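For this depiction, one protein chain was excluded, whereas all remaining protein chains were kept in their positions.
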Amino acid sequence: MSYQGFRSLLPKKDLYSFLVLALILVVVLPLSLDIFRLNLVGKYLTYAFVAVGLVLCWGYGGILSLGQGVFFGLGGYAMAMFLKLEASDPESTKIQSTPGIPDFMDWNQITELPFFWEPFYSFGFTLLAIILLPTILGYIIGVAMFKRRVGGVYFAIITQALAAILTILIIGQQGYTGGVNGMTDLRTLHGWDIRTDNAKYVFYFVCVFLLFVCLFIAQFIRKSKLGRLLVAMRDKEDRVRFSGYDVSNFKIFVFCVGAIFAAIGGAMFTLQVGFMSPTLVGIVPSIEMVIFCAVGGRLSIIGAVYGALLVNFAKTSFSESFPELWLFAMGGLFIAVVMAFPNGLAGLYNTYAAPKVDAFFAKLFGKTPVSHSSPPTPLPSKPTNTKTESVTLPQGVVHEQ
Amino acid sequence: MFAEYSSSELLSIFAMQGVAGLILFSVFVLMALGLAIIFGQMGVINMAHGEFMILGAYVTYLTSHVFSTYLPDFFSIYFILAMILAFIAAAALGALVEWAMIRHLYHRPLDTLLATWGLSLILQQTYRTVFGPREVGVTLPDWLMGSYQLTESIELPINGLFVMCLALGISLAVALLMYRSRWGTQVRAVVQNRPMAGAVGINTGKVDRVTFALGCGIAGVAGSAFTMIGSTGPTSGQLYIVDTFLVVVFGGASSLLGTIASAFSISQAQSTMEFFMSGSMSKVLTLLFVVLILMLRPQGLFTLKVRR
């Protein structure tokens, strides 16, 4: 890529925020945290994948999916199936009535490996499945919904129902899926023990690397014409449609991208935590992932990462000292973010901290400050009811509908 | 599977299964009605709907407690009073929430979804702190328990009949309110064209608040009624949410008839399938069936044509 191209993809301001995040994730955290805490950060980062995808879908595309857990689960389960098969070789499952199949199948009187498990012996296929399964499902859902112009609350509820369906299905078909227990006791990846501290370090850095790949893709989409079209669609879908664009195709594309990000997060979750269970598929985690994105700032892909990290840090430390208070805090956070800071941490930063930081750098280098245009439009708002008057937004920006 | 039964046995089973379907239908209507009113009016799904229902259930529990301690003679009628109190409590909380939260978010329906989810977390933890994490048992007056023997082999559960009557009564009351009262005219005017409604002097903010409070109040009554058939605990509200949302979305916005039709079709599908296959599979199939139909007909069963 030419220098010019690079600069247009990553303007100075974005470059700095990428660098700061990289510094924190690659240098500061690994040096300051023990492996237990670092592993936790790795787990939180897997949620950040979902949150980054949500920034694209929701912040830019105006599509709120309350079922991202479905894709997280698909990725996680695909990876778990591969690891489970490796952990259930005939030698270590000798005491079962049918050796060589996963233990939960044996408990459910299944005597041979179901056909759809067979391909998961191959690591290559598993990786392919992690990308392809969510793409296909996302495409089907996308075509069915967006071609028919379903959006807003309808889409949110339908995706939520999908999360419920998948959870009930996984729990009900426990012979094939491990049921409510999930797939536990995953041990090795190609003979390499994934439970050791060394493996945890490796997975952490793999996770950070993949996250940055996703961030770059997201940044590319954001800066491309597609990104601007998404924003235009979000704010006035009909005008984009009347300009001759097929709106639904863009939505389908960005929804699939979000799905793939979520699936990669799920697969990394399985590797770092060592198991996968239906509690990560259902409605509650799906909605929690939306809040990570909202806290970080629904228009900021970097903010989404901070959002996921901070909310989970808060959750862990709160629930260690005041478990009862945690739900109050979480609920309050939902309400506060939505009502008072709709642009999340990124919005707060841009409003309050950014001018000072710029002034500081300007002083340091004796240059004019980088201009801080806030993200394309200050707030995503896609009215589905009949309000057509201009609306005053919390930050005092008048937004002509 | 029916070969080994006599025709009279089959007849009574089908009759009872029909009643089971009707009870499920009534339960769905009660669950969804309050939500549907709010959804129709503001295009907003209230994610704390289940918690408003449980508020009604806890009010019922408290009332039963008060009656059994102080007024044991009147215990048989406490349930009626409890439902009224449940309505008042839930409606009051609803009005408060509308005033403090929802009215600031009308132009951002998706954000309302998130804010009400936050509210539901807070309410859950409040119930847990106040009433303890364990479920509470609500004692019912004797006349609400047991069953009514219609013929030798057909028995009708009395609480089911009660839920049916309640669903019918509330639906009728809401229909009357919507289509025969001045307030209903205002609501419909606001739904169809908010700026015009405002221009002719309707206080749209007030209409919104009353609608929201009414929706929550109905949820409270539903919760009160569900103490007869379900559990009352801090997280019991979660058991109902998916079904409720689907009924409302499936029915289509702004149409009471749609909500009732969708409750009817979902409940009949579910209870019929439950009879022929395992509970888990029938649940999955019902949900899938609803989602598929929604994909084919995204606007729901019935829609009101409005200028957007």
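All chains are identified by letter, namely A and B, in their written order; residue positions are counted from 1 within each chain.
As a convention for this text, a contact is a pair of C-beta atoms (placed from the backbone, for glycine too) under 8 Å apart; a residue touches a chain by one contact, two chains touch by 3 or more.
By our rule, contacts and distances are computed from a predicted model.
Engineer: Can you tell which of "Amino acid/amide ABC transporter membrane protein 1 (HAAT family)", "peptidoglycan glycosyltransferase", "Urea transport system substrate-binding protein" or "Carbon-monoxide dehydrogenase medium subunit" UniProt lists for the chain that's not drawn?
Structural biologist: Spelling it out: the chain absent from the display is recorded in UniProt as "Urea transport system substrate-binding protein".
Engineer: Which residue among A:G67, A:G274, A:G296 or A:G344 touches the omitted chain?
Structural biologist: Considering the complete complex, A:G274 is the one touching the chain left out.
Engineer: Thinking of the whole complex, not just what is shown, which of B:I38, B:M164 or B:M228 touches the missing chain?
Structural biologist: Within the whole complex, the residue contacting the unshown chain is B:M228.
Engineer: Pick from B:Q186, B:S255 or B:S271: which residue touches the chain that isn't shown?
Structural biologist: B:S271
Engineer: Using the touch definition from the top, which of A:L40, A:L127, A:V202 or A:L310 touches the missing chain?
Structural biologist: The single option touching the absent chain is A:L40.
Engineer: Residues on chain B that touch the omitted chain in the whole complex?
Structural biologist: Residues touching the hidden chain, for chain B, are 5, 9, 13, 16-17, 19-20, 23-24, 27, 125, 128, 132-140, 145-147, 149, 155, 157-160, 228-236, 238-240, 270-271, 274-275, 278-280, 283.
Engineer: Suppose we count only contacts with the excluded chain; which residues of chain A make the list?
Structural biologist: 36, 40, 43, 91-92, 94-95, 97, 103-104, 106-109, 168, 171-172, 174, 179-182, 184-187, 195, 273-275, 277, 279-280, 316, 319-320, 323-324, 326-327
We adopt the following convention: only the chains that are shown with their structure count from here on.
Engineer: If you average the CA atoms of chain A and of chain B, how many Å lie between those two points?
Structural biologist: The separation of the two C-alpha centroids amounts to 33 Å.
Engineer: Which part of chain A faces chain B closely enough to touch in the complex?
Structural biologist: 58, 64, 66, 144-145, 148-150, 152-154, 156-158, 160-162, 164-165, 168-169, 171-172, 283, 287, 290-291, 294, 324, 327-328, 330-335, 337-339, 342, 379, 381-389, 391, 394, 401
Engineer: Which stretch or stretches of chain B touch chain A in the complex?
Structural biologist: Residues of chain B touching chain A: 39, 42-45, 101, 104-115, 117-122, 124-125, 128-129, 191-195, 241-242, 245-246, 249, 278, 280-281, 283-284, 287-288, 290-291, 294-296, 298, 306-308.
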